[in-house]
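Every protein chain but one is kept in place in this view of the complex.
Order of writing sets the chain letters: A and B. Residues in each chain are counted from 1.
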Amino acid sequence: MNIHTYEKAWLIAAMLLIVGFIATITYGSIGLGIAMVDDEGGSIDPNEVFDHEEFSDPGVQQVGEDEYEVYVRAQTFTFVPSPIEVPAGSEVTFHVTSPDVIHGFSVVGTNVNTMVIPGEISTMTVEFDEPGEYGLVCNEYCGPQHHEMSGQLIVTPEEEFDLTELSAEAPDEVATGEEIEVTATVTNGQLEDLDTTVTAEIGDVTLEEDVTVAGDGSEEVTFVVDSSDLGEGDHDWTVTVDDYEESGQVTVGTDESDENDDTTDTEDDNE
Amino acid sequence: MSSATEQSTERPDTAADVDGPIKEIGHDEYDPIGTLVLIGLYFLILVALWFFMYFVEFVGNDPTVVSSILMGVGLV
Partner (left out) sequence: MSNATTAYFEDFPEESKVIHSAFWSSFIALTIGGLFGLIQALHRTDVFRFMDSADYYTVLTAHGVLLALTFTIFFLVGLFTWATTTSLDRGMVDLRFTWGWYGLMVLGTILAAVPILAGFTDSIDMSASVLFTFYAPLEGHPLFYVGLVLFVVGSWLAGVDWFRTWWAWKQDNPDERIPLPTFMVLTTTLMWYLATLGVAIAILAFILPWTLGLVDGINPLLTRTLFWFFGHPVVYFWLLPAYMMWYIMLPKFAGGKLFSDPLARVVFVLFLILSVPTGIHHQYLDPGIAEGFKFIAMTNTMFLLLPSLLTAFTVVASMEHGARQRGGTGYLGWLKALPWRDPVFTGMSLAGLMFAAAGFSGMINAGMNINYLVHNTFWVVGHFHLTVGTAVALTFMAASYWFIPQLTGKRLWNRSVALIQVLVWFIGMTFMSNAMHRGGLFSIPRRTAEPQYEEFAFEAGVGSVAELNLQVALGGTLLFLSLVLFLANMVVTVMGDRADSGSIPANTYAGTLSGSEDAPLILDNLKLWTTIAVVLVVFAYTLPILSVIQDGGLFGYEINGFPVSIAPFLPAELPASLETVTAALPEIEVIP
């Protein structure tokens, strides 16, 4: 078999091209540290996704200084949670799975992109250096409303980020002269202590208390107001911590029965 | 030496433009220099585009999935 000299030259060039391509990809893996989605995430019975300790209530968790884990359920035809909020300057590990069909999980305009396959957990670690807002899109056909399956990923400036949750409780009605107790529970999902101020406005009375919530802990603050200071009638109350706010209404006077059973629970978290 | 498929054609081809060869060029007298030029250009385009796609479009499109010490932590 005689191969023409020119074609021999091309054969060598083609081999160089192929080896060069493989070398570039290898450089990306080793030199730049780019990792492939692989079998590290493990498997999961799709029927048990809703009972799984993380995927039943998916969301953002802090696991170390500037290190976060995000659990995401990709399901027909939505991402849970969405928007996902993480701080800039952090290393975020996503765990994504599906309870139903195959989906995609693509962070628009980035190289964060994976298949989501029922039975498997896709695990990816990403460093977010800068704040920004990204779209999330399912890029694998998953059914008739596939095109509606989108979401949002918000990378907030580090100093604005928290994993604080606030809930508040107050009676709906109290008799005139009794005390009104407003109880605020502040939960700190981050690992560092949270120094903050809880403010309660009950009617025209404003109360403040500084609290320190331990990392991965919660604190309860109770504000007490004498209802006779407010007078009979309906009074709005609001509890605020940083950007979080809970509110309700308390009625002073009128019916005095079963006052202790009627309470307003409010809850908010940062989702 | 070549197989004799084409030589015996006497009837016109569909391709009326394909006239019979003006001259016969045999294996030993033919150097595909034009092909070498074209394929050389293709090679250069491929290399340039590959570098552009990998190092500008891809690496510039970060964030990218990286390997992490966290791998496997947090999952039961």
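Worth a mention:
In the analysis below, a residue touches a chain if its C-beta (ideal position, glycine included) is under 8 Å from a C-beta of that chain, and two chains touch if they have at least 3 such contacts.
Note that this is a predicted model, so its numbers are computed, not measured.
Of the listed residues A:Glu7, A:Asp66, A:Glu181 or A:Asp216, the one in contact with the hidden chain in the full complex is A:Glu7. Considering the full assembly, A:Val108 is the residue among A:Val108, A:Leu191 or A:Val205 that touches the omitted chain. Seen from subunit A, the chain kept out of the figure touches residues 1-4, 6-7, 10-11, 14-15, 17-18, 21-22, 24-25, 28-29, 34-39, 41-43, 45-47, 75-78, 82-83, 99-102, 104, 106, 108-123, 133-148, 150-152.
For subunit B, the residues touching the chain absent from view are 1-27, 30, 32-35, 37-39, 42, 45-46, 49-50, 53-54, 57-58, 61, 64-65.
Heads up, the rule we're going with is that only the chains that are shown with their structure count from here on.
Averaged C-alpha coordinates give centres for subunit A and subunit B that are 48 Å from one another.
Only residues 31-33, 35-36, 39, 43, 46-47, 50, 54, 58-59, 61-68, 70-76 of subunit B touch subunit A when the two sit together in their complex. The residues of subunit A lying in touch with subunit B in their complex are 4, 6-7, 9-10, 13, 17, 20-21, 24, 28, 32-37, 40-42, 53-54, 61, 63-64, 67, 69, 91, 93, 95, 107, 109-112, 114, 121, 123-129.
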